[in-house]
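For this depiction, one protein chain was excluded, whereas all remaining protein chains were kept in their positions.
Order as written gives the chain letters A, B and C; numbering starts at 1 within each chain.
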Amino acid sequence: MSVLSEMIKNLLSRPVTILYPREKVPIPVTFRGRVAITDEKCIGCSKCSLVCPAQVITMIDGPREVEFKEKSLKRKKRPQVKLYQCIRCGICERHCPTGAIHLEQVHGGTGTDREVVVT
Amino acid sequence: MTDPVFILLYIVLFPGFIFLFVYALFLSFLDRKIVARMQNRVGPPFYQPFADLVKMLAKEVIDPDGVDRGLFDAIPLVALAAVMTAFLYVPVTGYSPLAFPGDLVVVLYLMIIPTFALFLLGWLSRNIFSAIGGIRAATQMFIYEVPFFLALLAPAIMAGTWSISGIVVWQQHNTWLVFFQPIGFVVALICLQAKLERTPFDIPEAETEIVAGPLTELTGRRLAIIHLTTEISLVVGSALIAALFLGGPMIPWTLSPSWLNEVVGFCVFLVKTLAVLLVLSSIKVATGRIRIDQLNDIGWKYIASAALVQVGMVLVINYLWVTL
Amino acid sequence: MPEVVIPIGPQHPALKEPVNFRIIADGEKIVRLELELSYTHRGIEKAAEQRNFIRVLPLLERVCGICSHSHATVFAKGIEEIMQLEVPPRAQYIRTIIAELERMHSHLLWLGVAAHEIGFNTLFMWTWRDREAVQDTLEEMSGNRVHYNMNEIGGVRCDLNPAQVNAALSRVPVLEERIKKYVDMVNDEETLLLRFRGVGRMSKEEALKYGAVGPTARASGVDYDVRRDDPYLAYAEVPWDVVTDTEGDVYGRTRVRIGELRESVQIVRYCLENIPAGPIRVDAPKNAPKGEILSRYEAPRGELAHYIRTNGTDKVERVDIRTPTLANWTSVAMCLVNQNIADIPVIVAAIDPCLSCTSRLTVTNRENRPGVAVVRAARRGSSLPGSEDEEKL
Partner (left out) sequence: MAAEKASAAYGCEGLPGDTMTGPVTIDIIKERMKEFGLTEQVHANRVLVKTVPGKVHDAIGTLQTMLGCNRLITISTLDNGETFELLYHVIGPHRIIITLEIDLPRSQPTTPTVSDILPPAGIYERQIHDLFGIIFEGNPNLKKIILNEDWPEHEYPLRKDWKPGPDTFYGGIKVERSEGN
């Protein structure tokens, strides 16, 4: 019957599971992993901190000359994200006009200090 | 053959406790590996059962309050001792030197003690889940013991002797008993699966219904010993069926140097027990757990009547055999 | 044996969900049972009233781990209807694809758990192995295996490029072939039939009387399916039909769920093949006009209803969530009477309970005053994701 045939077929074929620490599962390109900010593009508009559902993005002062739509403007603030409280929903990436804040294809990672921040 | 040093060595070292201990762990690993590979998983490394055993032995022993500590420690040990002594009478290389004309009955009796241990543990540990588990263990024992005895006594009747080694010697002259008693072989396999409480019949410790049944309150070394008992009774059971139905560790022609006989016999024993284990594992993979009342119907309607039919056939064949 | 009270409780290996049944059993037969719900609250409805429409969707997705897309979609389509927004058809198709993929992975998960409940671990391993194909598709499309966060008010967060569509289409035949194998495996596997057939039977009148929803009701012949009665997203255009059964017992529910699996694969294939081009979202206004709507959705477990009332601001005035599992509890309590103890896990698993859906109604407080923090009693048995100790308001 079907269960028996399936069993014997599995017995002879390679197992599907992998030994995790040695072999890794490929991460797709669109994976929403750890949050990262490229400082050159950020114009300090603080849209991301307004939109963040978990309110973990705070604006700290970071003056810098920035190029935006061929105009150069002086930025006063830049975002700082509490890494271990970020829920990786990708809404900040969606609403950021310049694509400064984005989610990398890397797992969020672990740590003991709750206050680790990404700037 | 009877000088004490050899007997001592026989009991302690080779086919005795050390070998049994190692072979039980190996068979348990093989069982888990086969089940895993059939379920498309990688399965545990070869030292996993040993690692589990050592870890559990090191764990803290928690006594639920109001439980008789002494008895709670003693019962697993009694079960382990019973099953280990049962293995001494099962022939591993050629025939066992300790054989005596009634050792089949002794082995069968010693194999029931673990089920009693489970029932007592369930009753002792004052926990609703283990009480129900204990009652289920007892009910299940009544259902499969009768057919198991009938199925294993049929070869004794045919071979005319009650000693397992005797039956093995008889099979060496005639063909394997499985050709005479196919139904008995199937019934014995099913009842062994029930005795070892493996999946279709693991009703006493059904982990999704009554936590772990009688084993709920066992921790630390007690749990380790009970698991070891189950693994060893797996070895003893499959060795018993290999001996009684598949001709045991004997080979038809005798080789020139006498010790070579023993070695080849031992390899044949290994191959046959692995074959029995493969059958048991595939039963475990292919089925889900049935309820205790369903087991009751199936047990008495089909398995018991099949065993009776088998014994009837054996008596008829014996009668014809004698008259011819 | 005298009447015995058996706690099938929050820390029970069969029910990995924090619900407590106090079963009063006589021997192996169940006489009566008391139901104790909600060990894990997170106060989602109170919290939802303090968040604007952009921030509320990730919160609503966390009502349930397995049917997260359902809660976000039902809320989004309700608000869009109040705002009279015209959502582009491409967004509707993407939402339908994600919805049906979620139904597939939820049903495959359920099939495995139901098999595990009766000790048939092989089917559990196989179904969860095939569920990986669905999870990989979802991860490629939305970036995450569980909380997809695809929805926004007015459309979808990110688009489906052709590479993702082809990857998904390549997995569909594999899934179809696997599901065909499960159909005949369920039909001829002896012990499965023994344990599923005739267990927890519910007739059509009882199903209607006790308010069962979803596959639990459809297995007894009740012909309700929100996707056809009140069509939303792209279900009106996609050719599919409702799967019902007349068995009414756990076996019937298994067949209904496998039938729905087959239907979902066809819907996903149809949507992937003729997904219309065009924009994926339209800009939604900040505030929603004053209004109210009862937005209904066919979640994998049954009919999910959000009653939303808006008051002209950018926050919702009230969202009243009624999840399918809450509706199914009365029918499961009725099904359990005079079955035997060994069948409790199977019957309860037959309604596919999702406890994080059932209990989400109390508040926690961290008035950002250091010193005092109220910790929910939830920690007592909460093993579920998303039931963290405290939550920012």
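Observations
Just so it is clear, a contact is a pair of C-beta atoms (placed from the backbone, for glycine too) under 8 Å apart; a residue touches a chain by one contact, two chains touch by 3 or more.
This structure is a prediction, so every number in the text was calculated from the model and none was measured.
Across the whole complex, the hidden chain's contacts among the shown chains comprise C.
Touching the chain that is not shown, out of C:Asn52, C:Gln266, C:Asn287 or C:Thr330: C:Thr330 (per the contact rule at the top).
The residue from C:Lys77, C:Arg201, C:Arg269 or C:Arg301 that touches the chain not shown here is C:Lys77. One chain is missing from the display, and on chain C it is touched by residues 36-39, 41, 43, 45-46, 77, 81, 86-87, 208-211, 223-224, 228-232, 236, 293-294, 296, 303, 305, 307, 309, 317-318, 320, 322, 326-327, 329-330, 359, 361-365, 367, 369-380, 389.
Everything below uses one rule, namely that only the chains that are shown with their structure count from here on.
Centroid to centroid, with C-alpha atoms defining each point, chain B and chain C lie 45 Å apart. Mean C-alpha positions place chain A and chain C at a centre distance of 27 Å. Shared contact sites, meaning residues of chain C that touch two or more other chains, fall at 122, 126, 129, 189.
Residue positions 3, 7, 16 of chain A each touch two or more of the other chains.
Chain C contributes residues 4, 6-7, 12-14, 28, 115-123, 125-126, 129, 189-192, 194-195, 340-345 to its touches with chain B in the complex. For chain B in complex with chain A, the touching residues are 34, 36-43, 282, 285-286. For chain A in complex with chain C, the residues that touch the partner chain are 1-3, 6-7, 16, 28-32, 51-55, 87-91, 94-95, 103.
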